[in-house]
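Of the protein chains in this complex, all but one are displayed in their positions.
Chain nomenclature is as follows: A and B, assigned in order of appearance, with residue numbering initiated at 1 for each chain independently.
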Amino acid sequence: MLLHDDRLLPAEPVTRGIARRLYAGVRDLPIISPHGHTDPRWFAEDKPFPDPATLFVKPDHYIFRMLYSQGIKLEQLGIARKDGGEIEGDPRQIWRLFASNWHLFRGTPTRLWFEHAAFSIFGITERLSAESADRIYDRIAEQLEQDAMRPRALFERFKIEAIATTEGALDPLKWHDMIRESGWGGKVVTAYRPDSVVDPEFEGFRDNLDQFGELTGEDVGSWTGYLEAHRKRRGYFIERGATSSDHGHATARTANLSPAECEKLFAKILKGKFSAEDADVFRGQMLTEMAKMSLDDGLVLQIHPGSYRNHNPHLFEQFGRDMGSDIPRGMDYVSALKPLLDAVGNERGLTVIAFTLDETSYSRELAPLAGHYPALKLGPGWWFLDAPEAMLRFRELTTETAGFYNTVGFNDDTRAYLSIPARHDVARRMDCHYLAKLVAEHRLDEDEAAEVAHDLAYRLAKEAYRL
Amino acid sequence: MLLHDDRLLPAEPVTRGIARRLYAGVRDLPIISPHGHTDPRWFAEDKPFPDPATLFVKPDHYIFRMLYSQGIKLEQLGIARKDGGEIEGDPRQIWRLFASNWHLFRGTPTRLWFEHAAFSIFGITERLSAESADRIYDRIAEQLEQDAMRPRALFERFKIEAIATTEGALDPLKWHDMIRESGWGGKVVTAYRPDSVVDPEFEGFRDNLDQFGELTGEDVGSWTGYLEAHRKRRGYFIERGATSSDHGHATARTANLSPAECEKLFAKILKGKFSAEDADVFRGQMLTEMAKMSLDDGLVLQIHPGSYRNHNPHLFEQFGRDMGSDIPRGMDYVSALKPLLDAVGNERGLTVIAFTLDETSYSRELAPLAGHYPALKLGPGWWFLDAPEAMLRFRELTTETAGFYNTVGFNDDTRAYLSIPARHDVARRMDCHYLAKLVAEHRLDEDEAAEVAHDLAYRLAKEAYRL
Partner (left out) sequence: MLLHDDRLLPAEPVTRGIARRLYAGVRDLPIISPHGHTDPRWFAEDKPFPDPATLFVKPDHYIFRMLYSQGIKLEQLGIARKDGGEIEGDPRQIWRLFASNWHLFRGTPTRLWFEHAAFSIFGITERLSAESADRIYDRIAEQLEQDAMRPRALFERFKIEAIATTEGALDPLKWHDMIRESGWGGKVVTAYRPDSVVDPEFEGFRDNLDQFGELTGEDVGSWTGYLEAHRKRRGYFIERGATSSDHGHATARTANLSPAECEKLFAKILKGKFSAEDADVFRGQMLTEMAKMSLDDGLVLQIHPGSYRNHNPHLFEQFGRDMGSDIPRGMDYVSALKPLLDAVGNERGLTVIAFTLDETSYSRELAPLAGHYPALKLGPGWWFLDAPEAMLRFRELTTETAGFYNTVGFNDDTRAYLSIPARHDVARRMDCHYLAKLVAEHRLDEDEAAEVAHDLAYRLAKEAYRL
């Protein structure tokens, strides 16, 4: 049997009993998915998903990272080369390669997510292996053709109450318009991700700016026009349901320059004669500008810092961005966030959500900051930290200083649509695991733990993201 | 029932059984409180404490930090503004606000400390809430008028064998004199905290120096006179029972300059034309000077580094210091402590106790350092790290390298008098929790664990601090 009912709950019987009761209270709650990277086109077109390999293997950087680390080439996994070079074209071959390396995923969240989807969506009850690969492939493939497996049907089956996608500032949001116009009732909203027009080092930044000006009708050659363009564009996103912006900078640095300094820096950026330091300050300034705009338009500001993107230049040259070679770095949030917090940290109407890939900052910096500043909340474990043990550490390292109510529930943050129920289920189980320990050690009463479990599974995300 | 007898002990029955036995051996030991911030005036005057809000809410930065982070204004909690602006004046209203936000403290040590005090001192047996607020307020308020609730009576009820307060170098220590002269037998000693005359960036440093000169009759305009003033003042504190000095610098940096360099630096400091770097070196040099004086006069040197004080400038402007916006930072102890350790680290008669707010340094730096240098001991979890999970991590991260005997037992480090028994009780329970795990996993025999539990609860603090 792939999925045990008690998976991820503590082994100790009394504690497990408590955890079971807590989990029973939250397992069937609707899903609030306030931040992620699913493709709005799926919901707009509602077409069937293709074959199992294209669904599970090729788009999942958790999967191909691990396979690559063990010597398997991305070409063997059917991942497109930028030069159009030859790659594996047969999804069944890709699937077999994946299946015969399934042991690599022991102890990883990929294992939990895949088996949850395979069992609960496709009814698979045997373990993936070289031997079972073809049977499982066929079983999934045949079901993918059914109407019940289309994006919207799954949306309802997954009990998604609301989901946010993430689009660049230049995105026309046509799929979101199409969803709205379709009359379908699923709540799919966008989020404003302006990195391509905020980061001077982004590929094509100057061209992006030109396009940004055209889209908004603002003079993006002036600092005030540029800010106005953001305000307008945020409004455009808000009309398509956006309740948040999102920012994926290399560091958590923020800045709060005077208007005159901003104009001068922006002019320098526009001329293209800026240093790496200038670019970093500019990105930092824009976080503060975005926070100030949030005071007016109510968008929640998300900061996802600390990833060294494309650490492997060979892979980047051959396959492009997001190919699994992003690596976390140590972050200093205490200095980095100070300019922004000085400007708006005491605002009660603002929500800034800080994420981290550096868990050493949980107890030392982020919990003390979120446990003090009214505007600052702490995002859940992200990316390399969205797995069971890491989730437990997140609670152990933050709760004693920041409590539960300076956190914002769970984000799946995924482009792997079928893993969404699995990811929320893992988060709910691990929160119940943690809470059950508190109850078993008489640090919290069970009625309170039940309320907290509900808040973490549903209410906090809904409220923090205003969904 | 608020307090379960087995709270904080491991849930697994065999391990809990061991933990219970270990805890039974230490629960009633006298309290050694070798470092903290209670007000000696309480013990000198022995007046009743005022109302519940003034006792529990207004002075406790753990409590108002959390409430502030969730949008409650400090004015609503009755905390005085520097400009004398309007604040809530009715303690019952403050109490109600606190009570109706009690859920925010779930999973925090504040919860444990408050409920321990409420139950064991005031006999409160119901959970705090908006609904129970008034009943609990009244019950505490009426008891506060009784003689049994005065500072000295509580001192005896708490079984405090010795407690250290902390006073600035310029403090006349009149309350300590009054305690001694009163004939009361409670052991209340002071500790020498010279930050205001050691840190060139301290508010009023120059005036403080002048006062320091007057108090000691030394020429504090010369380096040798300045050192002599410290020696004399330490002597004055030692006469009032001091066994330790304490230093709260922004970093753990130490220095060991030649006398000529010291004179030059001190002259620069006196002229007021010094850089931030100069100030930092000076503070670092003074740690080493203090350690050298300790070789003569026997004071234990405590270093509490790594807090970014007053991170929130708005709060600092409006309410002053210590308003909950101190945030920890990463520390490098290996370089920082080296000059001091080079000078005196091998001295067997000296005790330097290092504390940290950066738990990443436990296994990487502090345990290896304390597990090597005869003069260096490791202080217990401090501030954001004085909670159950953090205490467990402290033992897990330090014991394998430094053992138990390079640590110094527990410090409550609090100004919240009523929480002292609770804090020591939490520490005793968590040490027994950890020890019981070692016994249950056959890594330590139970008779040894019992001895260690006793040492951690009583003997190590008494010996390390010479109390």
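Assume a residue touches a chain if its C-beta (ideal position, glycine included) is under 8 Å from a C-beta of that chain, and two chains touch if they have at least 3 such contacts.
Because the structure is predicted, anything quoted here is derived from the model rather than measured.
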| item | value |
| --- | --- |
| Sole contact to the chain not displayed, among B:369, B:418 or B:464 | B:369 |
| Listed residues B:131, B:219 or B:445, member touching the removed chain | B:445 |
| Option touching the unshown chain, where A:31, A:154, A:252 or A:387 are the choices | A:387 |
| Chain not shown: contacting residue from A:27, A:65, A:81 or A:292 | A:65 |
| For subunit A, the residues touching the chain missing from this view | 4, 6-13, 65-66, 68-71, 103-109, 111-112, 127, 308, 311-315, 324-330, 357-360, 384-385, 387-390, 393 |
| Residues of subunit B in contact with the chain not shown | 10, 12, 14-15, 332, 334, 338, 341-342, 345-346, 348, 360, 363-365, 367-374, 376, 395-397, 399-406, 437-438, 440-445, 448, 451-452 |
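Note that in this section only the chains that are shown with their structure count from here on.
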| item | value |
| --- | --- |
| Fitting subunit A to subunit B on CA atoms, where both chains share a sequence, rotation angle to nearest 5 degrees | 120 |
| Averaged-CA centre spacing for the pair subunit B and subunit A, given as whole angstrom | 40 |
